[in-house]
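Note that this complex is displayed minus one protein chain, with the remaining chains in position.
Letters A, B and C mark the chains as written, and numbering starts fresh at 1 in each.
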């Protein structure tokens, strides 16, 4: 496995050395990191494999331009801001980015629910998987949340964490050993028992647990990437997928800085007030009482927090 | 678990007793089986939850009709045949069907790659999964195919099968016990150790293997259902997903018999000849030699088999 | 044409007389209006042709239920409200509705930009179009907006309206006469000059103006319908498409009343505050000055209006 990792790194270094000339829009900050691995979780990563367009391509498409389409930087910025805040999504669909991602299977299962992307996954029907499993950090070993059915809460104490991590590690180890036995192969790919057949790969894989790592190429347009990120930055999102979103947000900032800024302001750090929420805030501003507003407890709490009301 | 199954069956029986009147197109043969479970694999199932349209709805949409749109049964049949054979997909998109499916996770991972469907999956972040794992039949325990990297071939002998099935069963059992220990709950949901916290559900689930069963609601239009079926009936498709496709094909036949017939003839039992394949067959018909045709070995073999040439 | 209209109405009346029994979820208020034409603009309409699911189907899918899935009406209502306000879109994708719509071509061109729907359009390559053109009401004859590049503003005066309507009517009339001449057919379909060939329909149609009416079957899931409606109710949307959205909103209310209510509160009458907008409102609440906030003039005006600030 060490060997495989070295081989992968060699390939990455080799491809990073190539340069070509192009008439296309290029982004320096992305060129600098192209093909590089950004580590996520304990054994996962994200790499940018390719990209199409920059901030000015959005403007160019919005204007259906013959040339570059951009005017002064300030005009471009205002247009992008306008497009994002008014939900004009089509110009952002004109940019694309392609990632190579290594991620645990249970994360992949959430991720794939975004259907507006292109995916090629490494197939455990064709190929044999390595012994790579996600083992959480102690600080991420948390108990079930009491208030939120789908979340987790306070960190487990040291003794609990250690014990539970032991179970996870042992489970991963045993599962991998079962997998190899079913394949009738050792870790190096050598046949274990020459007098026996192994089970077909497409069957053997089914003993692997959901924390096994998989890999895929994932391509998405800028509009849908922002949609993916806005969902994955929600406080309901599972930690193990949010860390991937964080790396992608950094990449977004390098790639399309004007769009990034508008996205932060209007989509990540915005707030949506319902009809009743508007009434609630209106009353606050005008010093009226709020005892007749049909606002849910959850929304009220959220608003109070967001607007700094005791 | 037995108890849960009884409860589910009660719910199904209860909902099957309801009837309403409607002006919509209805299909008797589907009404008869609505909500019923059709068993697939050892613990999986498919149930039809809802449907929209029948054969005549396709005709009605193709004609943008004010009324029912259908003429004589023979005209409808010819139109449907024409639409399928000429790849006019939009009229078939006008019908929808909704399934409730129980399936192993590794099957779900292949299935979800069809993006043109709607899915709601049972979430192991919210809820605790039951001890249900796919254990293959002995006859499906097969060795890796030598000719096809992604397939399986001859059945394993009895001794091998027994041994490998033992590994799979033990793996499932241990994984489930690890899962419960991480949750700090026994099978009945009782806390195992009151002085400890369990791990959050979204984390605990990651020790479960890929043969654990999951469930989802899956809705798709008729055009995309046929596309899904044609891919899943390919000889490359894995046995464990093909059996689901078989049940769905039976349902298709009940639902839209004219479409089913055209689908079988033009999409499931058809053959596509490449430019070189056409040349090859042309020569055969005209008694010419085929020694200069640039046809691949694989295509030649396929053609010979399909056209009964020694 | 009068004759054609009578024939259409006969067909509608005939199909409305059919009733069947079904085990599927049905909605009385939709059954009552099924197949009926609701007039839109001067010659357009919307008819509901089919539907799948009701409010409880959303709950059923969200819970991946074996039975009906609904509990008390209040619990269902809260769940639907929660799903809408937290952007959980998949359960709403489990309901479908199919419309037959008659609409001017320039409206159809905007409408079709929503790609997540299924469409069968009446084809002017196959069939010959009737002499039906959208002629606006006098009150909708408006001048170009000065502040909004894509909108219209104050009503034209009587003399202007009359004159401009005259141009539109004459244009439609002449275009239709050119169309018929190209086809070498009169209004009744009789050949005009037996010694000449007409031009193919697919070519002849190109002299028709964008206010000619077309028809289509349009099917969409509930989630995407709400997205369509929220965009089409935006004050930027053109009047001629908004009137179709209004009829569909009425239908939505009949179909899924709980969803309708949540949609109104969280999507149609909500407001999204940007990072800077939040700061602005926060300062207002706490009596602080707003002179350092980087809020756009447009957002400031919008907020002031929405929150009743002078």
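Going forward, contacts are C-beta pairs under 8 Å (C-beta built on N, C-alpha and C of every residue); 3 or more make two chains touch, one makes a residue touch a chain.
These numbers were taken from a predicted model, which means no experiment stands behind them.
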Checklist entry - Quick one: which of C:67, C:104 or C:277 touches the chain that's been left out? => result C:104
Checklist outcome for this item: Answer key for A:133, A:164 or A:216 versus the chain not shown reads A:216
Checklist entry - Of the residues C:13, C:145 or C:272, which one touches the chain left out of the display? => result C:145
Item to check | Contact set of chain B toward the excluded chain (per top definition) | outcome: 81, 85-87, 90, 113, 231, 234, 236, 264-266, 269-278, 281-282, 284-286, 296, 299, 306-309
Item to check | Positions on chain C where the hidden chain makes contact | outcome: 104-106, 108-109, 112-113, 115-116, 119, 123, 125-126, 134, 136, 140-145, 149-153, 156-157, 160, 164, 167-168, 170-172, 174-175, 178, 181-183, 196-203, 205-211, 238
Checklist outcome for this item: chain A residues touching the chain left out here are 7-12, 14-16, 18-26, 31, 34-35, 49-53, 57, 60-62, 64-68, 90-91, 93-94, 96, 98, 100, 118-122, 215-217, 219, 221
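Throughout what follows, only the chains that are shown with their structure count from here on.
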Checklist entry - Between chain B and chain C, two copies of one chain sequence, what rotation angle (nearest 5 degrees) aligns their Cα atoms? => result 180
Checklist entry - For chain B and chain C, what's the span in angstrom between their mean Cα positions? => result 35
Item to check | Intercentroid distance (Cα basis), chain B paired with chain A, Å | outcome: 29
Checklist entry - At which residue positions does chain A touch at least two other chains? => result 113
